[in-house]
Structure formats: structure tokens, C-alpha cells
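So that we are looking at the same thing, I have put the structure below in C-alpha cells.
Note that this is a trimmed complex: some chains were dropped, and none of the rest were shifted.
Note that the chains take the letters A, B and C in the order they are written out, and that residue 1 is the start of every chain.
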């Protein structure tokens, strides 16, 4: 999974019918200190994440393994909101 | 999903039979301000997107989860046309 | 899907038994003007593409969605031969 911050929302009225009711969030990948990395991914929200929150995004076919995303044409899903990281890197 | 702009169409008469009737669009990834990024992807259109429109492209096995693409040999599908983005990036 | 040109063939007599009879082509990704990009991918040919032809390559699990590749250990399949591209990029 990738670590990122929710920075916005995509509005799309014309979309595949299976996506009706899905919230499409824009997620900026972040470093371990939460500073932004380049790029972004559009992900369906499965856990009620709000703008500014640090989240985990699951990609690929596993993005369809939540109740809110099963059988849907989505390849990225927010499936956790991060409380904190414990880092103990050694040399 | 990736954000992109439809910039053209691929014509291919010799193709896998499951692709008969599919429209193959060329999508240029774009930044959050819709400026073009390097590269492009060829995607099947599932929502009637026209050239110039900003779209979302789903990749991988999830690209087969629309009515127009199920069981087809496609790894990228346009499954939404974007109306607008709300960005609220914080530092 | 990625756009590429067939530039050669891989010969391999010792391979997984499911690959018997499959043609393994070497495909160089190309730009929209067909100039070569760096790198290459080895793909199974599902449409009878010859060396020099411009093709589309499908990757991932979708590479197994043609009659010639189903249930085979392949992650890239040539599933279309390109006639032409219509590009209408706008600024």
C-alpha cells in the first residue's frame, strides 16, 4: 500500500454506472515525515477519509476487496486512515 | 485511477475478436491543472468520452469491470468524464 | 495498452508446457510518431503480427483474455495491429 494525504475530490457525473455513490478522492503520496512526494492518484474512499488526512491506498485488483468497491472498475481504494507511524530505521 | 485528456484515436482492423466494436482512445496523463504530463496510454472508452475531454482511466484487471470491457483483453478503460476537481492542498 | 513496434523474436525450447506453440515477440515501445522509446517487453502474439509492425500490447491479467493466451503464464500479449493514429492534441 502507499502512504498519502487526501488533497481533494473529483466530480464526475458521467461515469460507469457501478461508480454511482462512490467518492473519488485525490491522494498525494507522502514521505514517512508526511512531506509530499510528486504525483497523485485518484482513489475511491472506503473508510470516510476527509481532506487533509493521512491514509493508506491499496492498488490493483485488491482495490476491489472492500464492501464499497467490490466488482467496480476501480484500481485504487483508500482502506485505512493512519493514526501514526513508528519508524525504527537502522543505518 | 489516473487523470488524463483524450487526445486521439487508434485505428486497428486486425485485432482480437473480443475487441470488435471497442473504441480505442489515446489518453495523455495530466497534472491537477490539466497541463500535460509525459507519456500516454491507449484505453478502451466505456463512457462516450470525446477528444479533448478530461477523464479518469482505470488500469489493470479492474479495467475489465465495466459492461463494455468484461472478459476483454484490455488493461486500461476510460470509466469517468471529469466535471471538475476540488483541490485543498495544505502545505 | 502500450503502443510498440515488433523488433524481434525470442527462441526458448525449455519453457513452461503451457507455452508450447506460443510465439514470443520482442516489442519496443514507441512514441505517437512511432519513434522508439527506451526499453522493451517480451509479449505473446495473439494476432499474427510480423517484425516491423506497429501493435498494441495488453499487460497484466488481461493479457490472458485472448483465445491464444488463456490460463497461460504470460503478462503481455499483442492483441491488435495498428493501422493508423488520429491525434488531435490541444495545447
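Throughout what follows, a residue touches a chain if its C-beta (ideal position, glycine included) is under 8 Å from a C-beta of that chain, and two chains touch if they have at least 3 such contacts.
Worth saying up front: this structure is predicted, and the values here are computed from it rather than measured.
Asker: All chains share one sequence and 3 are in place; how many are there in total?
Answerer: Per the structure file, the complete homomer consists of 5 copies.
The rule is simple: only the chains that are shown with their structure count from here on.
Asker: Quick one: report the Å distance separating chain A from chain B, using the average Cα coordinate of each chain.
Answerer: Distance between chain centres, rounded to whole Å: 19 Å.
Asker: Need the CA-centroid distance for the pair chain A / chain C, whole Å please.
Answerer: Centres of chain A and chain C (C-alpha means) sit 31 Å apart.
Asker: Residues of chain B that touch two or more other chains: which are they?
Answerer: Residues 59-61, 63.
Asker: Residues of chain B touching chain A in their complex?
Answerer: Going through chain B, the ones touching chain A are 1-3, 32, 46-48, 56, 58-63, 65-67, 69, 77, 79-90.
Asker: Which bits of chain A are touching chain B when the two form their complex?
Answerer: Listed in rising order, the residues of chain A that touch chain B are 5, 7-19, 24, 26, 28, 36, 40-43, 51-52, 59-61, 63-64, 71-76.
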